[in-house]
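On to subunit A.
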Amino acid sequence: MKKVFSRPKSLKNNPFHYCPGCGHSILHRIIGEVIDEMGLQEIAIGVPPAGCAVLAYNYFDIDMGEAPHGRGAAVATGLKRALPNRLVFTYQGDGDIAAIGTAETIHAANRGENITAIFVNNAVYGMTGGQMAPTTLPGQKTTTSPGGRTEVAHGHPMNLSEMLALASGSVYIVRTAVSSTSNILKTKKAVAKAFQVQLSGMGFSLVEVLSPCGTNWKMIPTEACHWIEESMVKCYPLGVIKDITGGRKSAD
Partner candidate 1 sequence: MMGYVLAVAGMRDGKNVTYLPAYGAEVRGGTANCTVAIADEEIASPVASSPEFVVVMNKPSLSRFQNVIQSGGGLFINSSMVDTRPVRGDIEIFEVPANDLAKDLGNGRLTNMIMLGAFVRKTGMASLGTTEQAVQEIFEEKGKSIVKQNKRALKAGYDYMG
Partner candidate 2 sequence: MRGNHVIGEAAIRAGCHFYAGYPITPQNELTEYMAARLSEVKDGVFIQAESELAAINMVMGASMAGTRAMTSSSGPGISLKQESISFLSAMELPAVIVNISRGGPGLGNIAPSQSDYFQATRGGGHGDYRNIVLAPNSVQELADLTMRAFDLADKYRTPVLILGDGMLGQMMEPVEFLDPKKPGKPVSKEWTLTGANGRPSRIIRSLLLDPTVEEEHNWKLVRKYERIIHKETLVEDFLLGDSTMAVIAFGTAARITKGAILRAREQNIKVGMIRPITLWPFPSKAIQEISKIIKHFLVFELNTGQMIDDVRLSLEGRGEVHFYGRPGGIIPTPLEVSRVIASQYYQKRLG
C-alpha cells in the first residue's frame, strides 16, 4: 500500500504533550514539513521560548537551544552571526515576543538580522495558567483580567507585527492562523516563504500565527477555532503585513 501520510523526518517520534486542540501541535507539524520539503534538517537551528512551547525541542529533530524568556531574538542573533549559513528561527509566544522580549525583537528586526521569528499568538499566557497577555482582546476574560480586559485598566492589545513592519530591516511579515484547513495551508506557505527569505540573506522575517488555546479560553477546539475567525481576526487581520522581497536585492 502506498503511504500517503507520515510523520515529518524533522519531528521526533514523541507524542505531543500539548492540550487537545492546541495550535502548537499543528504548527510544529507545519514547520517540520517545511524543513523536510526544503531539505533544511541539517542546517536548521531552532530557539524555543519560555512557555508551553519550551518543550519544542522534545519534538523537533533538529538542533535547538533554549533562550531565557523573551530573549529569543538576541540568542538567535548570536547563533546566526556566528553561523551565517545556517537556518536560525525562534519560536515564541505572545508573552515572550510581545511583552518581555519586545526590545530584543524590535531591535533584531530593525538591524535586519537574517533570522525568522515564528510568533504564536493565542492572546493569553498559556503555560502559567491563562493570564492576560499583551495580545489579549478587549473584553477578554483572563485570570488577571477577571472582569475582562479594559483599555483603561489594562491598555490596548498589542499589534507587534504591524509595529515590526515599520522597522527598516524587516523584509517579510505575515499573519496567518491555524484555525481551518485553508488557513493551515496558508500558514505553511508563509513559513516556507519566511525561511526562503532568510536563506536568500534578505533580512528579518516573521510569521505571526493566531493559534487556539481552548484550555485557557475555556472552549472546545471547534469553538476556539471559531473564536479566532470571528473575534481575533478583527483585532489581528490575516494576510501579508509587509513584503519587500521583490524590492530588495539579496545580501549575498
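By definition in this document, a residue touches a chain if its C-beta (ideal position, glycine included) is under 8 Å from a C-beta of that chain, and two chains touch if they have at least 3 such contacts; residues count from 1.
Selection rule: all candidates are chains of the complex that A comes from, given by their letters.
The structure presented is a predicted model; accordingly, all values stated were derived computationally and were not measured.
Of the numbered chains 1 or 2, all belong to the complex, but just one touches subunit A: 2. Against candidate 2, in their complex, subunit A makes its touches with residues 41-45, 47, 54-55, 57, 60-68, 71, 73-83, 86, 103-104, 106-107.
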